[in-house]
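Starting off with a structure, shown below.
Up next is chain A:
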Amino acid sequence: MKKNKLWGAGATMLLAIALVVSGCGAKNDNNGGGSASNDSASNGSAGGSEESGIIKDIKDRGKLIVGVKYDTKLFGLKDTASGNVEGFDIDISKAIAKKIFGDESKIELKEVTSKTRIQMLDNGDIDLIVATMTITDERKKQVDFSDVYFKAGQSLLVKQGSPITGLKDITKDSKVLGVKGATSIKNIEDKVPGLRVMQFENYQEAFAALKAGKGDTLTTDNAILYGMAKQDPGYTVVGGTFTDEPYGIAAKKGNTDLVALVNETLKEMKDSGEYATIYEKWIGEKPPTE
Partner candidate 1 sequence: MLDFSVLTNNIDDYLEGFKYTIYASLLGLAGSFVLGTLIAVFRISPFAALRGFGTAYVEFFRNIPLLLVVFLFYYGLSSFGLQLDGFTSGTLGLMVYTSSFIAEAIRAGIQSVPAGQMEAARSTGLTYVQAMRFIILPQAVRIVIPPISNQFLNLVKNSSILGVFAGLDLMYFGDQVNLDTYDAVSTYLFVGMFYLILTFPLAYATRVLERRMANAA
Partner candidate 2 sequence: MISFRQVNKHFGNFHVLQDISLDIAEGEVVVIIGPSGSGKSTLLRCINRLEDISDGVLEVDGAAVHDKGTDINALRRRIGMVFQHFNLYPHLKVIDNITLAPVNAGGVSKEEARKTAKMYLEKVGIPDKADSYPSELSGGQQQRVAIARGLAMKPKIMLFDEPTSALDPEVIGEVLSVMKLLAKEGMTMVVVTHEMGFAREVADRVVFMDGGRIVEEAKPADFFERPQQPRARDFLSRVINH
């Protein structure tokens, strides 16, 4: 927490510097180029001198370009009727744009998929990935992640009023539904020895089976379960997450000042209650307390 605060302060300072020196990009670049240690994230001023470049670029461009999903319920979904892309990821992205420009509309959304997003980031097609991206050690080698902005993980969807309130209520005789090929099947079968998950072709079928009473609970990523619960209020996500797959916002490796700005934004949103508002708006319940 303390570190976060320091980071926030650093980011604010960097932002201030960036504001002051905007318009003098060439001079800044020279400075940055002269600094040998600009890769060191801990070196605020050295990093700042170069990394203020990306923020300056964004400002010069006049808009923030964010890679988001277009096909993911609750997080980034294109409304076929209006053509608008909407979701939790989108609202977070807008808050970052607002932080930079003071205007949340100075943003351009580009569609990414799990396969394309890192490539697009590396190519400079997008400034940030806000696209249900789980923070993993593997990915940390490729991109820089912000703090966790959504605690994703495997959870349980049950009918309202179900005696199942969490993983502890699942026995090997429970009727658990899942989707073929999902890692979530292995996870829960490992956690509940002897359990055999009934597996379906896709999430629609698994949810249909749950609704038809074919099982006691449906398990997969909570992000997907929240989408189902939203679709049918008769169902609810219980027991928190029993796997840890936190979502982070990714910036191109080395763009630590942009990451810092994102973290600052997230913190401010949390402090102001805006995060909770957005969370509740999309996910349908209050964000979990830390």
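Per the selection procedure, all candidates are chains of the complex that A comes from, given by their letters.
Descriptive notes on the structure:
Quick note on the criterion: a residue touches a chain if its C-beta (ideal position, glycine included) is under 8 Å from a C-beta of that chain, and two chains touch if they have at least 3 such contacts; residues count from 1.
None of these values were measured; they are calculated from a predicted model.
Candidates 1 or 2 all belong to this complex, yet only 1 touches chain A. Interface residues of chain A facing candidate 1 in the complex, by the touch rule stated above, are 177, 180-181, 198-201, 205, 208-209, 212-214.
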